[in-house]
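The next block holds one structure in the form of C-alpha cells; read it before the comments.
Apart from one protein chain that is not included, each protein chain of the complex appears where it belongs.
By letter and in written order, the chains are A and B; residue numbering begins at 1 in each of them.
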Amino acid sequence: MEQRTLDQNEYVQRTLKNKQEFSLKKFFLQWEWLLILVFLLVIVINTSLSPYFLNAAGLRDATMVFLDKGFIVFPMVMIMILRDIDISVGSTVALSSVIMATLYNTLNVPMGAAIVICLLVGALCGLINGLLIVKFKELSAVIVTLATMILYRGIAYVILEDQASGNFPEWFSFFGWGSVAGIPFILIAFTILAIVFTLLLHKTTFGRQVYAMGNNDTASRFSGVRVDRIKVIVFTLAGLMAAITAIFLASRMGSTRPNVAMMYELDVIAMVALGGISTAGGKGRMIGAIIAVFIIGYLQYGLGLINIPSQTMLIIIGLLLLVSVAVPKMKWNWKFKKSGSKRKLE
Amino acid sequence: MAETAVESSNELQQEKKASKLAAISKFRELGLLAFIILLCIVVQIKNPSFMTLGNLTDMITNTAILSILALGMMLVLITRGIDLSIGATLALSGMLVAQTVSVYSGLHPLLAILMGIGIGTVCGVTIGFLVSKIGILPIIATLAMMNIFRGMTYTISDGQWISSYQMSESFVSIATSSILGINTLVFIAIIIYIIAFYFINHTRTGRQIYAVGSNPESAKVSGINQTKILVIVYSIMGGLAGLSGVLWVSKFASAQGDTASGFELTVIAACILGGVSIAGGSGKISGVILGAVLLGIMNNALPLMNVSPFWQSAIQGAIILFAVIVNALVKRGVDRNNLLRRKI
Partner (left out) sequence: MSDYVLELKGITKEFPGVRALDNVDFKLKPGQIHALMGENGAGKSTFIKVITGVHAPNEGEMFLNGERVEFSNPNDAQEKGIAAIYQHVTSYPDLSVTENIFMGHERIQKFTGRILWKEMHEEAKKILRSLGSSIDPKSEMGALSVAQQQIVEIAKAISTKAKIIIMDEPTAALTSRESEELYKITENLRDQGASIIFISHRFEDMYRLASQVTVLRDSKYIGSWGIEEISNEDLIIAMVGREINQVFPERKGEIGEKLLEVEGLGKAGYFADVSFTLHKGEILGLTGLVGAGRTEVCQSLFGIMPYDKGSIVLNGEKVKIQSPKEAIRLGIGYLPEDRQKQGLVLQWSIGRNISLSALSAIGNKGWLRDKKEFAIAKELAEKVHVKANSIFDLVSSLSGGNQQKVAVAKLLTAELDIIILDEPTKGVDVGAKSAIYEIINELASQGYGIIMISSEMPEVIGMSDRIAVMRAGRIVKILNRAIATQEAILEASMTDSTEKNAG
C-alpha cells in the first residue's frame, strides 16, 4: 500500500518536517517535574518533622502498606483518559477477596485455584461494567459503576455477612510480607506491572487508540477504532487489577471481610488526578500517576509518624484531589486570557 | 385544501406521538405505584405485623429523611450533576448540632434545625462554587468534599459518639413529637415537598433548573445565569442534607463519625427509581416520592420477611441497575416507534 503513495513524489510541492524538534522549554514544562518536586518536598518535610521517617525498615513497611491500591491506578489512568470513571473498584476488591477466602475456607478449594478464581471474579466484575457501559450508552459510567459499586459489595456482604475470613496457608503471606533479595515482593510486582502498563499506554497501538477515544470518541469510531472493544478491555483490566489488589491486601492483613477497601476509589482517583490525568480526557501520562502513588503513600506514612490521625488524612486527600483538578483548569483559563489574537495558520 | 389537510394530518401524528410519550411517563409512575402495592400485599401475607400502625409509622418516619434528601438530589440530577457528599454533609451537620446541644442543652429545637440547615448550606455553596465557577466535574468535586466533610466530622468529634443522654429532652423530641397529629419528621417532609412543588413548577428559578439541565447551550443563549442556578441547586441540596442531619441525630438519638455513611447511594437510587433522568432535564416530584417510599418499604420489609439484612445492599444495587436498564430500554422502544412511524 505504501508503494502507491511513497512513489508519487511528483506532487511534493513543499516538504513537511518529520523530525520532532526538541524544545527545552517544553521538556521542563511538564507536570511530572512538578510532581517530582512535590515528592521531594514530601520527603524533606517528613524527614524534618520526624526523625524516624528515613528509616529503611519503616519506609519498606510503609511501601508495602500503600502500594496495594497502586495496582488499580494503572487501569484507572486509562479509564480517566477515556473520559470515564470507575467508582466500583473498591467493591470489586472486597468481592473478589471475599470469594477467594470463602472458597478456601468454606469450600476447601486449594489456595492456588482460589487465587485464580479471585482474578477471574475481578475481571468479570470489570467486564460487566464495561459491557453495560458500551451496550447502554445512554447510561454514563458514573451511574453504571455506582450501581455495581453497591451491588458488588452487597454480594460480598451476602457471602460473608459481617464475618472475617482468614486462616490462609502460610505461603500466602508471601504476597504481602515476602521479599526477594531484600526488596518487598509487592514492590517488585508493582514495578513490573508499572512497566507493562506504561508500555501498553505509550508504546502500543492499543494505547494510542485509548488516547484517540479520550480526545474524540466519534472521530475514533469513524477512523475504524473499535471503540466498544477497547472500552470493555480497559474496564476489564480495572477489575483484574482490583483483584490483584485484593490478593495483596488479604495477604497483608491475613484475612478479609466485606468492608475492606472502602473508599479505595477515592484514593485511586486522587492519585490519578494528581498524576496529571485530566478529567476532560485524552491527556496525561502513566508516569505521573505512578509518582503520585508514592507522593500520597509517603505523605500518609509521614503524617502517621507525627501522629496525625488517619481521619485527617481523608481531608488531606480530598483537598489534594480538588487542588489537582482545579489547578490545570485555572492555568487553562489564564492561558486563554493571555493568548490574544493569534491568527490561524494558512 | 390539500395543503391544510396534509398539515393537520401531520400535526395529528405529532400530537399522538407527544401524548404517547406522556402516557408512558404516566404509566411509569402508575407502574411504580402498582409495584409498591403488590410488594405491600406480598409482605403482608408473609408477615402480618407489616400493616400494623406501629410498623407503618416507623416506616414512614424512616422514609421521611430519605425523601427529603431525594428531593434535593433530584434537582442536582436535573442539572446533569450528582452529589456524593450528602451523607458526609448530613453527618457533619448532625455532629455539630449534637455537640452544640450537648453543651447548651437549652437550645430551642427550631434553632437547632436552623443551625443544621445553615451548616449544610455552607457545605452546598462550597460544592456549587467548585462545580460552577471552577468547572470541576460534579462527581470529582463531591467525592473530594465527601472525604473532607467526613474527615472534619471525625476530627471535631475526636472519634467520640454523642448519645441520647447528652442531648436535651426537647432536642430528642423533634423526632418523636407530632404536629397536628402527624409525626414532626413527616410533617417537615410534607412542608418541604409543598414548598418544593411550588418552587419548581411555579417560579422562574425553578423552571430554569430544568432549562439548564435540558439544554445548557440554549440556557446560555436565553440569558440564564447557569452559575447562579448551579450554586442554588447545590445549596438546596446541602441545606436539605444539613436539615436531615439534625433530624437523623434526633431520631436515632446518637451522632457519630460514620453517621449515614453510604446513604447518598440510597438517595440516588430513590431518584433513579422515581424516573429522574441521569442525563438531566427531567424528573418529577411525584416520581421521587414513590421512589423513596418504595425503598423505604423494602428496607422495612426485608427484616420482616426474614431476609438477612446483609442482602439489603445487594438487592439495592440490583434494583438500581435494573431500573436504569429498563428506563433505557423503554426510551429506546419509544424512539424506535417514532422512527417506524416516519413515512419513507
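One rule holds for everything that comes next: a contact is a pair of C-beta atoms (placed from the backbone, for glycine too) under 8 Å apart; a residue touches a chain by one contact, two chains touch by 3 or more.
The structure presented is a predicted model; accordingly, all values stated were derived computationally and were not measured.
Within the whole complex, the absent chain has one touching residue among A:209, A:236, A:300 or A:324, and that is A:209.
Contact with the chain that does not appear here is found for just one residue of B:128, B:281 or B:317, B:281.
Considering the full assembly, B:203 is the residue among B:105, B:203, B:227 or B:308 that touches the omitted chain.
Contact between chain B and the unshown chain involves residues 2-3, 5-11, 14-15, 17-19, 21-22, 198, 201-204, 207, 210-211, 213-215, 217-224, 277, 281-282, 336, 338-340, 342-344. Along chain A, the points of touch with the absent chain fall at residues 1-2, 5-6, 8, 11-21, 203-206, 208-209, 212, 215-216, 218-226, 282, 336, 339-346.
As a convention for this text, only the chains that are shown with their structure count from here on.
Of all residues in chain A, only 85, 87, 132, 136, 138-140, 142-144, 146-155, 157-158, 161-162, 258, 263, 265-266, 269-270, 273, 279, 309, 311-319, 321-322, 325-326, 329-330 touch chain B in the complex they form. Listed in rising order, the residues of chain B touching chain A in the complex are 82, 130, 134-137, 139-141, 143-148, 150-152, 154-155, 159, 257, 265, 268-269, 272, 278-279, 308, 310-318, 320-321, 324-325, 328, 331-332.
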